[in-house]
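This is the structure I have questions about; it appears just below.
All protein chains but one are shown at their positions in the complex.
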Amino acid sequence: MARKFIHPYIPNSVPEVQQEMLQEIGVKDIDEFYECVPDEQKVQGKLDLPDPLLSEAALKRHVEGILARNQPAGNMINFLGGGCWDHHVPAVCDEIASRSEFLTAYAGEPYEDHGRFQALFEYASMMAELLDVEVVNIPTYDGSQAAATALSMACRITGRLEVLVAASTAPDRLSVIKSYLYPDIKVNLFDYDPDTGLADLDDLSARLSDQTAAVYFENPAFLGYLETRGQEISALAHERDALSVVWTDPASLGVLNPPRAYGADLTCGEIQPLGIHMFMGGGRAGFIGAPDDERYIKEYPSRLFGIAPTTHREWGFGDVAWERTSFASRETSKEFVGTASALWGIIAGVYLALMGPEGMRELGENCIKRTRYALNKMAGLPGVKAPAIGTHFFKEFVVNFDGCGKTVVHINAELLRRGIMGGQDLSQVYPGMGQSALYSLTEKRSREDIDCLVNELEKILSS
Amino acid sequence: MFRLGLIINPVAGMGGPLGLKGTDGEEILELALKKGALPQAPSRAAHVLKALSQEKDKICLLTCPGPMGADTAIQCSMPFETIPLKINQKTSPEDTRRAAKMLQQRSVDLLLFVGGDGTARDIGSAVGERQLCLGVPAGVKMHSSVFALSPHHAAEIALGLIKGRRSQPRLAEIMDIDEEAFRADQLRARLFGYLPVPGSQRGLQLLKAGSSASEKAKQQASAAFFVEEMDPNRLYLIGPGTTTRAILQALGQEGTLLGVDALRDGQIIGKDLNEKDCLALLDQAGFEQATIVVTPIGGQGFILGRGNQQLSAEVVRRVSKKQILVVATPDKLQLLRGSPFRLDTGDPELDRQLCGIYRVLTGYRESAYYRAEL
Partner (left out) sequence: MSDKTKSRDFHQARWNEPIIFDLSTPGERGILLPEMEPEIETSAGDALGELPGDLKRSSPPGLPEMAQMRVLKHYLRLSQENLGADLNVDIGQGTCTMKYSPKINEQFAASPQLSGLHPVQDENTVQGVLEIMYQLEQFLKAISGMDRFSLQPGGGSHAILAIVSMIRAWVDDRGLSDTKDEIITTIFSHPSNCAVARAKGFKVINIYPDPKTGRPDLEAFKEAVSERTAALLITNPEDTGIYNENIKELTDLVHAHGGLCSYDQANANGILGITRAVNANFDFCFFNIHKTFSSPHGCGGPGCGVVGVKEHLIPYLPVPLTSFDEANNRYYLDYDVPKTIGKIKDYYGVIPAMIRAYAWIRSLGAEGLLEAARVAVLNNNYILNRIRAMKGAEVPYAEGEHRIEQVRYSFQLLKEETGCGFDEVQRRICDFMCHLWSSHEPFVVPEPFTIEPTESYSKQEIDEYLAALEKIIEEACATPDVLKTAPHNSPIHHVAEHEYLDDPKLWAVTWRMYKNRFEGYFEPKKEQ
C-alpha cells in the first residue's frame, strides 16, 4: 500500500517510484522487509515527536526564533576565554568551512578525496613548523583528548603506568585526562606556587619515580600566566627517563617558543584559536606533535597522512601504517580510532596560511600587549588585585575582587547590562582564590573596549 | 642488488596430466616418463623469470646448473651465476636439498623454488626457518601454504621485494600427503614443517588504523593471555604449530614446532610426545586436570587431524570437549572465511561428539567463541 508522504530529503518517497522498485524486487510492500523484527519488538503507533515543520520557511522561522534567544558574547565586548577564545575568524576560513566538497566528504580514497588528504597533510606540516616538530597527527576530538592521548602514548613509549600532572592544569581538562586514563594509568598531581603559579620543583622532584611515564604541564597555564621554568621541569623528567609532555596554545607560538625548545618530548594542544568560531565550545580539535622517532610514531592511535609518489609523478598521499612486530608484556590496548575533527584541521591550515609568520607574530604581539594594557589599567582600580597570580602573561590573567566587597556574579551581571561580558567566574572552581575572574584579551579587544571595561568596572565597584 | 636464488624441480608436476599422485619415488617417475609425461616446472619457472626480467639490472640471480635452473635462465635471457652443484641428467630430492643449502649459505634475499609439496619438504628440511622462500606452484600435490597462488602471483611478490617493499615474513606450513594414511586409502595431509615466506602485502585501503600488529606480535599476544590464565596444577598438551609454540616461547622455553609438548606449572615436562606418551601423561594427570591446546593447521581449519595426529582419537577421548582450548590469531580465523573449524580424529563418532563451540584465544585478553563442524 503506497503511503503519501513526500519529502524533499527523500526522493524515493514518491509512491509510483516505490511501486516500480518493489515490483523489480518482487515484494508487495516495504513492510515485508521488516518481517524479521518480531512484533513484540516493534514500535506501537508513532514516535512521540512534535509535528513536522515541512516547509523550509516554517523551519527557518522556528529555529531562528529559538536562536534569537541567545545573546552571543561574540557580539559584545567579550573578555571570556579560559580554553575557548574569541579570536577573529578570517572570512576565507568561513568560506572553506562551508564548501560542500569538504563538508560532506568522509572516508574516500586518496584519489577521489585527494583534496582532503593534501589539505590535512599541509595542516600537519604547517603545525609542525609552528611547533618545531616533525610529526603532527590528524586532529583528535579536542585539546583535552590530545592531552589524554599524549599521556597514554607516553605510557606505551616508556612502558610505565603513572603520570605526573601539574595541579594547575585546567580543571575540565584534568577531568577528561583522569576519565580517559582510568583504570590502567595512575594520575598524580604536583603542586604549584599560589603567587607565581609556577611549578613547585621540589614537590615534582619528590614525586618523580621509576614508575613515572611522563610529567605534564601547560604553558600558557589555564589561569593565563606563563611557566618560565619549562626547561627545568623537562630536565627533572628526563633524569628519571620520563617524558616531558607540554600542552600549549598555538596562537602564542608566533612570539613564544614552542615547548620543544624547553625539552618537551610530546607537544599537545587545542587549535580552536586558529580560525574556528567559539560555537559554545562546540568547535574543537586537538593536536599531538612529536619528533621523527619511530618509537613515538608507532604509538600514535590517530591517523597520520604520508606523502607518496604516484605512477604519473603527482603528489599522492595515504595513511602511514606499519606493523608492530612484537608484543610488549605491559601492552594495554591500542586506543581507538574514530571520526574526530578533521574539518577543523583543514580550516586551521587555511588560517595558518593566511597568517604566515608575520601574522602569527602580530597576533602574539596583539595578545601580549593588550593583556599588559588591561592589566595595568585594572591594577589601578581600588580594591582590585591584578594579576592575582603569575608574572608573565600571554592573553589572559586572573583578577581578584575580594578587596571590593562585591561578588563576580554581581559584577558580571552589571557588566552584562552594559554590553560587556566580564571574565570567567573562578570562585566555584578555585574557592581558594576568593572572588576571582579570568579576563581574556585577544586581538579583537580594542583600546576603547578595554577602556570601556575599566570605566564601567570603576562605576560598578564604587556603587 | 637483490640476490635471488632459484631452484627448479624438473620432475615436479609430471604426474599431473596423467592422473598420477606426484612424482616422488623412482617407480612413479619411471611410470610417468614411460607414459610420455613432459616437464611442467620449467615453463612455470620461465613465466616467473620473464616477469622479473624487467628488473634484471637490480637482480643477481643464483641458480643450479642445467634443468634445475640454468637452462631456463638462458631461455629467458636472464643473466645468472651457477652454484657448484654436481647433478646428473636424472635429478633427485637430495639435489634439491644440497642446492637449497648452498643458496642459503650464499645469503640469497629470496629463495624461489618451483615444484610441489615434495619439493617444499626438501627445501624445508635443508634450510628450515632460516631462509626466506617462496614456492612457485608446479607440482600436483599442493597442500602447503608456502606457495604463491600462481607463477604470476609469485612474480608479483618477488617484484615487490626487489623494489624494496617491506613485508613481515610469516611462517607458512609445509604439508604433504600422509603416506601411512594413504596406504590405508585415506587422503590426509600431514604437517612436515614451516618455511618463512613473504607476508601479505596489503593494499592501500587497509592502511587506515595506524599501527597494526604483525602475525608474530599477535601470536605473542595470545600466548601472553594464555600464560596469564594458566593453572599451575593443570597438565597442558601443547599441539604443533607456530601459534602454540609462541606459548612456550612466552614462558622462555623451546618447544617442538611439529610435535606435542607437555607443560605443567610453566615448565615443559615432555617434548615431541607420541600418542603413547600423551596417553601416559593423561592417565597420570587424571580426568578434568588436563587441557589440550591446539591451533588450526593446513588452511582448511582442522583443529584435530591435520598435522597433529599425535593427538589421536584415543588421546582426545581422555578429555572432555571443554578441555580442548584453541589458540588462533584473528588473521588465521579470517582465512577460514566464515567456515567452521573441522575435525578428523580418525574416529567419526568422536568427531561428531566434538562438534560445537570452542573457546579460542585470539590476542591479549581477547578471545572468541567459534564453531567446529564435520
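Lettered A and B in written order, each chain numbered from 1.
Rule of thumb we're sticking to: contacts are C-beta pairs under 8 Å (C-beta built on N, C-alpha and C of every residue); 3 or more make two chains touch, one makes a residue touch a chain.
For clarity, every value in this text was computed on a predicted model and none was experimentally measured.
Which of the chains on display does the removed chain touch in the whole complex?
A, B
Any idea which of A:V320, A:M433 or A:C452 touches the chain not displayed?
The missing chain is touched by A:V320.
Who touches the missing chain here, A:S341, A:N400 or A:S436?
Missing-chain contact among the listed residues: A:S341.
I'm checking contacts with the chain that's been left out. Which of A:L304, A:V399 or A:L457 qualifies?
Checking each option in A:L304, A:V399 or A:L457, the one touching the absent chain turns out to be A:L304.
On chain B, where is the contact patch with the chain that was removed from view?
Touch with the absent chain occurs at residues 152, 163-166, 201-207, 209, 212, 330-331, 333-334, 337-340, 356-357, 359, 362, 364-371.
In this text, only the chains that are shown with their structure count from here on.
In angstrom, rounded to a whole number, how far apart do the mean CA points of chain A and chain B lie?
51
Which stretch or stretches of chain A touch chain B in the complex?
Listed in rising order, the residues are 107, 109-110, 298-304, 318-327, 329, 331, 334, 337.
Inside the complex, what are the residues of chain B that reach chain A?
Chain B residues touching chain A: 168, 202, 204-214, 216-218, 220-221, 224, 364.
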